[in-house]
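Left out: one protein chain. Kept in place: all the others.
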Amino acid sequence: MHPTRKRRLLLILALVVAAGIATTLVALALQRNVAYLYTPSEVLAGEAGDQARFRLGGMVADGSFERANGSMRARFVVDDGDARLPVVYEGILPDLFRENQAVVATGSMRDGTFVAEQVLAKHDENYMPKEVADKMGEAHRKHDVPAQPGAADAP
Amino acid sequence: MAASKLGRWVPLLVFAGLAVLLAAGVWLSRNPNREALPSPLIGKPAPAFELPVLHEPGRLATLEELKGAPFVLNVWGSWCVSCRAEHPVLTKFAESKRVRVIGYNWKDEHADAVRWLEEFGNPFWMVLVDYEGRYAIDWGIYGAPETYLVDAGGIIRWKHVGPLTDAVVAGELLPALAKVEAAAEAQR
Partner (left out) sequence: MLAEFGQVVLVLALLVAALQALLPIAGAQRGLAPWMAVARPAAYAQLVLVLGAFAILTAAFVGQDFSLRYVAENSNSLLPWYYRYTAVWGAHEGSLLLWALILALWTGAVARFSRRLPPQVVARVLGVMGLVSFGFLAFLIFTSNPFARLLPAAVEGHDLNPLLQDPGMIVHPPMLYLGYVGFSVPFAFAIAALLGGDVDARWLRWTRPWTNIAWAFLTAGIALGSWWAYYELGWGGWWFWDPVENASFMPWLAGTALLHSQAVSEKRGSFVGWTLLLAIAAFSLSLLGTFLVRSGVLTSVHAFAADPSRGLFILIFLGIVIGGSLLLYALRAPGFEGHDPETDDPRSRFAPMSRETLLLVNNLLLASACAMVLLGTLYPLLADALELGKISVGPPYFALLFTLLMAPLVLLVPFGPLTRWQREQASRPMALLLPWLGVALVLGIAAFVLAPRGQWKVAAGVAGAAWVAFGTLRFAWQRLRSPGGRMSAEMLGMILAHLGIAVFLVGALLVEGLGQQRELALAPGQQVELGKHAFRFDGVEERQGPNYVSGLGTVTVLRDDRAIATLHPEKRRYASGGQVMTEGAIDAGLARDLYVALGEDLGDGSWALRVYTRPFVRWIWLGAALMALGGLVTATDRRFRRDAAHREPRATA
């Protein structure tokens, strides 16, 4: 075989192998570091199923925030207009964390409570993560909000 | 060489794929869906409050005294540019005198608020002053302007985030108001 051609074939082979390794590495790295976002209704419906670690998105339910004086352990409920999920978190909450506002918490489920490792809240007055808004928009349509006067959810 | 000739087209093809993906992204984000923010308060009682009144120093107003007839609550501030934009629409609606329009002056300096109303006109039946935002949290207020419709019994029936426009007033506020008034009639 012509030496130049042989060298070129080897080069191509090397490139293909390198590309293969690279693709595998990238795919693995992506898979292990991708976090899906679910709303409480999706989690309760079992859609977060086999995800060990995922993101929970929704609104912090009114009146649900609890934290003992002097303690870092906070409890609150995330509501998506459809369903509610309790969350527990032991860290510093973002400045703009507030009830009735959008929140995205990263963590995992343990015995029916979402244990959050990280909590992100809104960034400015009118910011809601696009992904959370999209999901809640869907829940919204299902629920026919705003509700008619005299709706089922009594005060 | 055939191989390298083909290779020259790869970058263009990769970009074409990328452009398709980005176009899909633009398409998907076409509805910013800010208004999809549900208010868990719809259908729930308005939060009780006790707040000073802008033009009556010393007086504290409460939710109780507003019950008995529906009212519209408009959250605003002299620092809020969009409130300036919605002001004519709000004024036009208030002048129809169909329902009381209560102002909720949020995180604003007293003097600035008074001056703003003097300069642009005061459409409000009464202006509540919440300087620190104490009750705003309970109302789920996170920006201005926001507008609520509360029925005679003190239940929140409608909320709008962002400036009011003629379209919103005609398409959402008035129908919601009509429903509230009809429900009140039916109960008499």
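Labels A and B are assigned to the chains in the order they are written; within every chain, residues are numbered from 1.
We adopt the following convention: contacts are C-beta pairs under 8 Å (C-beta built on N, C-alpha and C of every residue); 3 or more make two chains touch, one makes a residue touch a chain.
Being a predicted model, the structure only gives us computed values, none of them experimental.
J.: Decide which residue listed in B:G77, B:G140 or B:G154 touches the omitted chain of the complex.
T.: B:G77
J.: For the chain left out of this view, which of B:K67, B:K107 or B:K179 touches it?
T.: B:K107
J.: For the chain that got dropped from the picture, name the residues of chain B it touches.
T.: Answer for chain B: residues 1, 4-5, 7-9, 11-12, 15-16, 18-19, 21-30, 32, 77-81, 84-85, 106-109, 112, 115-116, 119-120, 133 touch the chain left out.
J.: List the chain A residues touching the unshown chain?
T.: Listed in rising order, the touching residues are 4, 8, 22, 25-26, 29-30, 32-37, 55, 57, 67, 69-72, 91-93, 95-96, 120, 123-125, 129-131, 134-135.
Operating definition for what follows: only the chains that are shown with their structure count from here on.
J.: How big is the gap, in whole Å, between where the Cα atoms of chain A centre and where those of chain B centre?
T.: 27
J.: Looking at the complex, which residues from chain B come into contact with chain A?
T.: Going through chain B, the ones touching chain A are 29, 31-34, 36-45, 137-138, 140, 142-144, 151, 155, 157-159, 161-162, 176, 179-180, 183.
J.: Using the touch definition up top, name the residues of chain A that touch chain B in the complex.
T.: Listed in rising order, the residues of chain A that touch chain B are 59, 61-62, 79, 81, 98-102, 122, 125-126, 128, 130, 133-134, 136-137, 139-140, 143, 145-151, 153, 155.
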